[in-house]
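Missing here is one protein chain; the remaining ones are kept as they sit in the complex.
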Amino acid sequence: MEEKKQAQDILLKINNFRLHYNTREEVYEAVNGVSFNLKKGTTLGLVGETGAGKTSIALAIMGLLPIPPARIIEGEILFNGEDLLKKDAKEMRRIRGNRISMIFQDPMTALNPVLRVGDQIMEVIKLHDKISKAEAEVKAHEVLQMVGIEDDRFNDYPHQFSGGMKQRVVIAMALVCRPELIIADEPTTALDVTIQAQVLSMMKSLRDEIRTSMLLITHDLGIVAENCDECAIIYAGEIMERGTIRDIFGNPLHPYTLGLFNSIPSLDKEVERLTPIPGLASDPTNLPEYCSFCDRCPMHIEKCRQVDPETVEVSPGHFVKCHLVSEGSASAER
Amino acid sequence: MAKYKTPEMEKAAQVRAKYSGKSSIDSPGRQAWKRLKRNPTALVGMFIIIVVILVAIFADVLAPFDPNQPDYMALKKAPDAVHWFGTDSLGRDILSRCIYGARYSLALSLATTITSALTGGLLGTIAGYRGGKTDNAIMRVMDVFQAIPMVLMAMSITAVLGNGIPQLIVAITISSLSICARTFRMAILTVRSGEYIESSRAINIGTFKMILRHLIPNAVGLLSIQMITILAASIGLISSLSYIGIGIAPPTPEWGSILNQGKDFLMSSPHMVIAPTCCILVAVLGFQLFGVGLRDALDPRMK
Partner (left out) sequence: MALIEIENLKKYFNVAKGTLHAVDDISISIDAGKTLGVVGESGCGKSTLGKTIMRLEEPTSGKIIYDGVDVTALPMKEFKPYRRQIQMIFQDPFASLDPRMSVSQLIAEPIRSLTDIRNSSEIEKRVYDLMDLVGLARRLANVYPHELDGGRRQRIGIARALSSEPRMIVCDEPVSALDFSIQAQILNLLQDLQKERNLTYIFITHDLSVVKHISDQIVVMYLGQIVEKSGTRDLFANTLHPYTQALLSAIPIPSLQHEKKRIVLRGELSSPINPKPGCRFAPRCIYATDKCRAESPELREYSDGHYVACHYAGDAIK
């Protein structure tokens, strides 16, 4: 009974998802056995650096992976209990935009430069709701107002908008059909700080208003702290640590998570010298059989070079993939 | 080693092993050559070009007949065991004419492409790099050149300079000048906006060095394709000019002129047209394929 109720709460469940990109000379191990749950009405932050596999996961959920070169090796992506990886192109088209929307980093990937902004929003509405043109127009005006764009800009073209405004339009298009899940891939990375603050606070209030779930992909831990309920730290296509915001920010356990915190210059504290994570990001075409982070890890023990650690649940909902933690000798120094 | 083994990984490892070597200590030229060798398109193109060049060089040995020797006993003969490509309206062996034709067509088209790439390229590079008034001045003159019909231009040039092969080269160079200039200008403009150009200015790299070391090498991909297109077009140009009696005089075997002489008998003896057409087609194809391969090989970003 309890279990069933929990399963109903989960909107998106990814199980042991593994994805490779195959080229003639290389196999790029982009995602290596990722599992996480996204509960209804909550926001999960997916944090990682360039090439960690964040965007590949997003595209896989959307059914937008370029296959080939991409190849799904194993795993399942359950959306309301249905495996999205088993759906055909036609079914995915019906889900995309209607039930799952995506916001990209570059708003121009979603906007057509030769169409008026208002018309583009109307087009999205008409595509998903069977309503008349007049009704769609009314709705489009409403949506633009919702994201804080003045009514007289309805007939402007995308190039007449600034970056922040364009991203607002894209968000409006993503929200217009009230999707159950929004995937936002670095939605504010291209924006200035003050504009980012505007867009994030707008996204937050809209998300609460239409009670949608969100997968927020970012490299910025600050954005996660302020916008998410849960967080997953991804490195070389594997989730190293995941848990609630309280777990990750209050009790970070994985050496990579700790390393990330230490390499960010702080606004509150005086730090003479930063402590960067040594070395370079792992090469996804040449991953070790043991822990991917081991070669950069200042705390690694002998075992780290021998076996790939299992993911363990250290406290309810807080998962860590590290020998130090599973052996109970973790010393979380900050 | 990997997180998860797939059959693709083994295949990829085999491919890597096949091509692995000490590539990191090779000179850029050697690396480019290695990339070229691994590019099947380029290799086919190169093979065709080498064959055509060899045919041109050893025309004396290869041609079964004298290309200009009429045989009034065998006029307009269809291909057979003696005349593989048949004979033309004067009974000359078309195969031999095509073999000798390779010399003229190849040499002339290469010469005109090189001269127009040098002159037009210089003008276009200056226009693209300097911008502003210089750009405007050069490009407006180029517009005028482009406005004059090519044939009219060639006729006026031969009227002034007299008829002959050098005059032909001048005429074709001038008529493809504006296209060359435009191509170079576009390529330079595309490349010039790169931040590395600014970073080179910050370390006092002069104009001349900037163009030679940074702009041209980065534009070479765009340029090689365009230049090969111009090369291919010039084979056609030469033949159409020879048709109106400019440049190559009729008995000289050149692919274009063979084609022209044959076209009157298109319906009755199509072999007279097919042979030279195939020659032009094969040569152009060879250059095109090689051009595409060359562009990729010269780009260190290509693996």
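As written, the chain order gives the labels A and B, with residue 1 at the start of each chain.
The rule is simple: a contact is a pair of C-beta atoms (placed from the backbone, for glycine too) under 8 Å apart; a residue touches a chain by one contact, two chains touch by 3 or more.
Bear in mind the structure is a predicted one, so any value in this text is a computation, not a measurement.
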item: Where the missing chain makes contact, among the chains that are shown; value: A, B
item: Absent-chain contact - pick from A:D119, A:D156 or A:D220; value: A:D220
item: Residue, one of A:P276, A:P298 or A:G317, that touches the chain absent here; value: A:P276
item: Touch with the omitted chain, as defined above, among B:N218, B:S234, B:Q261 or B:Q288; value: B:N218
item: Of A:N16, A:N155, A:S263 or A:N286, the one touching the omitted chain in the full complex; value: A:S263
item: Residues of chain B (touch criterion as defined above) contacting the omitted chain; value: 24-26, 28, 194-196, 198-205, 209, 213-214, 217-218, 299-301
item: Chain A residues that touch the omitted chain in the full complex; value: 49-50, 162, 164-165, 192-198, 200-201, 219-227, 245-246, 249-250, 259-268, 271, 273-278, 280-281
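Operating definition for what follows: only the chains that are shown with their structure count from here on.
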item: Whole-Å separation of chain centres (CA-atom averages), chain A against chain B; value: 50
item: For the chain A and chain B complex, residues of the former touching the latter; value: 18, 20, 22-27, 29, 32-33, 71, 73, 237-238, 286-289, 292, 308
item: In the complex with chain A, residue positions of chain B that touch it; value: 1-4, 6, 8-9, 12, 15-16, 19, 303
